[in-house]
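Note that one protein chain is taken out, while the other chains of the complex remain in position.
Chain lettering (A and B) follows the sequence in which the chains are written, and residue indices restart at 1 in each chain.
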Amino acid sequence: MRHLIDPLDFSQEEITSLLDLADRIRSDPAAYQDVAAHKKLATLFYEPSTRTRLSFEAAMLNLGGHVLGFPSETVSSASKGESVADTIRVVSCYADIVAMRHPKEGAPFRASRYSRIPVINAGDGGHQHPTQTMTDLMTIRTRMGRLDNLTIGLCGDLKFGRTVHSLIKTMARCKNIRFVLISPEELRVPDYIIKDVLEANGIEYRETRSLEESMPELDILYMTRVQKERFFNEEDYIRLKNSYILTSEKMALAKPEMAVLHPLPRVNEIALDVDNDPRAAYFEQVQNGVYIRMALIMTLLGLADPKAPKEGN
Amino acid sequence: MRHLIDPLDFSQEEITSLLDLADRIRSDPAAYQDVAAHKKLATLFYEPSTRTRLSFEAAMLNLGGHVLGFPSETVSSASKGESVADTIRVVSCYADIVAMRHPKEGAPFRASRYSRIPVINAGDGGHQHPTQTMTDLMTIRTRMGRLDNLTIGLCGDLKFGRTVHSLIKTMARCKNIRFVLISPEELRVPDYIIKDVLEANGIEYRETRSLEESMPELDILYMTRVQKERFFNEEDYIRLKNSYILTSEKMALAKPEMAVLHPLPRVNEIALDVDNDPRAAYFEQVQNGVYIRMALIMTLLGLADPKAPKEGN
Partner (left out) sequence: MRHLIDPLDFSQEEITSLLDLADRIRSDPAAYQDVAAHKKLATLFYEPSTRTRLSFEAAMLNLGGHVLGFPSETVSSASKGESVADTIRVVSCYADIVAMRHPKEGAPFRASRYSRIPVINAGDGGHQHPTQTMTDLMTIRTRMGRLDNLTIGLCGDLKFGRTVHSLIKTMARCKNIRFVLISPEELRVPDYIIKDVLEANGIEYRETRSLEESMPELDILYMTRVQKERFFNEEDYIRLKNSYILTSEKMALAKPEMAVLHPLPRVNEIALDVDNDPRAAYFEQVQNGVYIRMALIMTLLGLADPKAPKEGN
């Protein structure tokens, strides 16, 4: 039985298969509408994350399956003194697959060790959020036609942003990737990412304070939010924040085929007029997230793909 | 693409079509049990309203569709700094139609402007609650056989009661309607309703303090709750409240075919012994609410009606 706890649980080859399946689903969703009939997904959300939860639920419903679960700890008694190990053994009696969101790092991993059904990590603390990473990869591949030979700009909070760390680790397995790491000094990528991931693998990268100057060279711009509470003093925040807001003016400096991604929710780090730019890919990214989760549920449950390419073709 | 934000969004002719469809559904619900197969309704409830939410969910399930969403802001992260515009664009990737309840007036309207899917206003602050109004119209038409030539008594809190205002505005488009507005001085219908709706359209109305005296002339009695907190002092409330409680004694003064409506929940403004009076239509009204919402979902999604009357008949 497979689980998905860390984005690196899947080999690059398995990720390619997953993205291929997600592409087939996107091109003909109706072919998949009964694939998971009579199967049940449990969404165990120990902290609310409405976007992620609804994306999983939409994915399962699109496959003709059912959904049950809880949307937050406030409406759950699941955690009352009960261990995650016991909870997952109970839920294994109710469902065929589970998506777990938990404020504590490692909780989904621990659950997977006791589970009789596949466990998907739907975000554990600041740790991992693998279905977001898969969604990012799908969006990059869809927009650029490849996952290799790309210059990827990551902008904003690169210190605490778990989606950024997962994306770096996963893209580091692709060929000829260059990273441009755009952040204020206070929110630079942690040293272990620089040393153990980038330098250890001989991956080209550049750290910079300026989004504006970086724009022309980027194939992908991955935006994240710069939160006020990350700064020691408000003056620094006020001085810096506008540098990391993406505007039409900055977009004018970018390549015509560049793609802008954002894990959402966006607050003000992307100006509203960028939404109409064809390079804005962040709502498409949301839609891809549903297809990736459909593909993932099918893969982990071992469901047959009605549109699988014939062998020998 | 159509939305339903304000009851007046639908012309009188469209309302007639909606009520006709709801009638056909009521007379043969099984014929409609797969009409919305593979479609998804998102219920986005930024404040809890269990009756309304469950009515929408029952409607969608009765049509063979699926439901996802959140029941209150306490279990949702949807509102964390994210605009309604962004939320609806995200939810447009998850569902085919949305019912939105929001404490702020205008939020569903704003959502509809950014949505790729039909938006139904499931109540926005003290503003509008159009599916309640449609339900009221269906119940009146079912009981009386018509929406014209009626004397309609509205009783209780006519100042803050949004269902009352919507009903007046919508019924004002029917022929030969007379309103009897029964309320304490403090809770009279607002002036703009009197001037802009009733007087501007030459509609007959009478304001009165006495439910008892009004009973004999009414075809419809629409009850609402008189809340203690609306009064400046408790003495006034205590002196007045019994006048606006419907009892069997008061029912004895009414026409034999009168119908009593109430948007529910009822607290004590209708005595329990009135429940067994055949003129009590408020639980029937709840059932009609499900049929109206089924008809509305079908209409907004453009689903074919399996029992549509043949042309030329």
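As a working rule, contacts are C-beta pairs under 8 Å (C-beta built on N, C-alpha and C of every residue); 3 or more make two chains touch, one makes a residue touch a chain.
Note that the structure is predicted; figures quoted are calculated from it, not measured.
Novice: Among B:Val35, B:Val67, B:Ala107 or B:Ile120, exactly one should touch the missing chain; which is it?
Specialist: Considering all chains, including the one not shown, the answer is B:Val67.
Novice: For the chain not shown, which residue from B:Ala58, B:Ala85, B:Ala271 or B:Leu303 touches it across the whole complex?
Specialist: Missing-chain contact among the listed residues: B:Ala58.
Novice: For the chain that's not shown, point to the residue among A:Ile5, A:Leu18 or A:Ala42 touching it.
Specialist: Going through A:Ile5, A:Leu18 or A:Ala42 one by one, A:Ala42 is the residue touching the chain not shown.
Novice: With the missing chain put back, which residues of chain A would touch it? List them for me.
Specialist: Residues in contact with the chain left out: 38, 40, 42, 66, 68-71, 74-78, 80-82, 86, 89-91, 93-95.
Novice: Which residues does chain B use to touch the chain missing from this display?
Specialist: On the side of chain B, residues 30, 33, 48-51, 54-55, 57-58, 61-62, 64, 67, 71-72, 74-75, 264-267, 283, 286-287, 289-290 touch the unshown chain.
FYI, only the chains that are shown with their structure count from here on.
Novice: Using Cα averages as centroids, what's the distance between chain A and chain B in whole Å?
Specialist: Each chain's C-alpha centroid was found; their separation is 41 Å.
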